[in-house]
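Below: one structure, written as structure tokens.
Note that this complex is displayed minus one protein chain, with the remaining chains in position.
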Amino acid sequence: MNSSNNNNKPKLKMAVYWGSACGGCCVSILDVHEALFDVIANADLVFWPIALDTKYKDVEAMPNGFIDITLFNGAIRNSENEHMALLLREKSKLLIAYGSCAHLGGIPGLGNFHNRKEIFERVYETSESTVNPDGIMPQTNYAALEGNLNLPEFYDTVKTLDQVVCVDYYMPGCPPQTERLLEVFMAVVNGSELPQKKSVIGAWDKTQCDECDRVKTDNKLVKKFNRPFEIDDDLTTCFLEQGVICLGPATRGGCGYRCIKGNAPCRGCYGPTPDITDPGAKMMSAIGTLIDANKPEEIAEIVDQIVDPAGTFYRYSLPASILRRKLI
Amino acid sequence: MEFQPTIVSFLCNWCSYSGADLAGTSRMKYAPNIRIIRVMCSGRVDPTFVLKAFSEGADGVLICGCHPGDCHYHEGNYKCLRRFLLLQKYISQMGINPNRLRLEWISASEGKQFAQLVDEMTEVLIQLGPNKFKEITQPA
Partner (left out) sequence: MKEPKIGVYICWCGTNISHMVDVKAITEEIGDMPNIKVSRNYKYMCSDPGQDLIISDIKKHKLNRIVVAACSPRIHELTFRKAIENAGLNPYLFEMANIREQVSWVHTDIEAATEKAKSLVIAAISKVTHHEELERRTVDINPATLIIGGGITGMTAALDIAESGFKVYLIERDNKLGGVVSKVDLTFPYMSSAQQLIKSLINKVSNNKNIEVFFNTKIKEINGYVGNFETKLKLQKKARELKFGNMILATGLKPTDPESIHEIGYGRLPDVVTALEFEQMLIKGNIKTKAGKEPNNILIVHCVGSRNEKYNPYCSRTCCMTALKYSNQIRSALPKTSIYHAYSDMRAFGKGCEEFYSQTGRKNAVFLMYDQKNDIPTLRRAGKNDRCNIIAHMYEKLSGEDIEIPADIVILMISMEAHENVKQVAHAAGVSICSNGFFMEKHPKLDPIATTTDGVYIAGTCQSPKDIPDSVSQARAAAARILTSISVGKVEIELTTAVVNEDICGACHTCINVCPYSAISFDEEKKVSVVNEVICKGCGTCSSACPTGAISARHFTDKQILSQIEGLLAVSNKLSEKLEMEEV
């Protein structure tokens, strides 16, 4: 990277925060490697819990709009996530939903197949590794000797960042490809014209297939759906044509089709193409269309081979889907 | 007042929509709970439409196309059938009773069958009660 700081410009103030996340997004930022020198030459990191010792109260003390860019990763699972989303929104000029969880709900969003009660019961009572004879459950308040302790409230439903606050841009990926982050970062540093607000940045409008070098033909009909381990992958034919559900046709490019290059089908973390109302429905429609049978019983038999349609087609996007969650 | 369900229905232009029109020209009477959207072919019905209807508060969704083998566009109805069966599995996972989503074949001459279908589906939905999805998707 050759764009070191031009000293006339004040350095950008940047924040990174994680909501309900695995930490992978934060690591993807660290993955800039030596380009980190360019980043810190152009930006001051004012808040980043995983890397810096800054406190919430430091953020609260900042004037509104103090931060130039906030990369918010993680979904909104609890009241703390929500509180910080609201706070960072207020303090940031640009709030970017960074990574699949903030963008679409991501893997934590699969929690929407359950509610708090079910999740707590599993985690604190029934899971094989749990020993909790007193059935102690998390409380939001606890009167300890030292005083009242508060824990954030765990919500029934996982939300995307934009279901809680107004988001300026979305950077998809689980995690986003670091090169894309640098491109976006340098565009902001160089004062390039930014795309229309609310759009997805750091990803292409075209799908994985556009880049993917596996051979695609017109013959996509599927008689049997296979799990990836069930096929003897020839490493060159489109996964769909080998009966393996690959979400590449419905997923934006930008990751460099990493999974497919690694001979694993795309799972859709980069999210849908522009103007798609429901991320999973489109792929479901395409996959349904390709079933090679006309008799209801035969179709049902083939459909049965897709063990978990909801988890397959909405792996990263359940909270952002039209239905958002399972009705319990 | 007894719960009155709302059914959103997608009818193909050639067979089913004509069948529904025939029920009208024949002055057959059926439950007023159905709201019809005309598409050219049942093959146009995207699962997105069905999910949208549920999220907007439809208590049931009815898709009708030409009978197998009679599709005006040869085989759009088969494509609809395949998507429908997959979609039904998905909505069941999402906690929607699959009886809320139906796919039926109605030809241009089956006005009577259409009227009966609407009455029957309305009755089923009254038994099932309101679709609660709107509370999730459109929180007050």
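Order as written gives the chain letters A and B; numbering starts at 1 within each chain.
Here is the rule we use: a residue touches a chain if its C-beta (ideal position, glycine included) is under 8 Å from a C-beta of that chain, and two chains touch if they have at least 3 such contacts.
Predicted, not measured: the structure shown is a model, and the values here were computed from it.
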item	value
Partner chains on view for the chain not depicted	A, B
Hidden partner chain, touching residue among A:249, A:265 or A:309	A:249
Of B:15, B:62 or B:103, the residue in touch with the unshown chain	B:15
Residues of chain B in contact with the chain not shown	1, 4, 6, 8, 13-15, 17-18, 20-21, 23-25, 27-30, 32, 35-41, 43-46, 48-49, 52-53, 56-58, 69-70, 72-76, 79, 83, 107-110, 115, 130, 134, 138
Positions on chain A contacted by the hidden chain, ascending	205-210, 216-221, 238, 240, 248-250, 253, 272-277, 282-283, 285-286, 289-290
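Basically, only the chains that are shown with their structure count from here on.
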item	value
In the complex, chain A residues that touch chain B	113, 157, 277-278, 280-282, 284-285, 287-289, 291, 293-294, 296, 299-300, 303, 306, 308-310, 313, 321-328
Of chain B, residues touching chain A in the complex	46-48, 51-52, 54-55, 68, 75, 78-79, 81-87, 89-91, 93-96, 132-133, 136-137
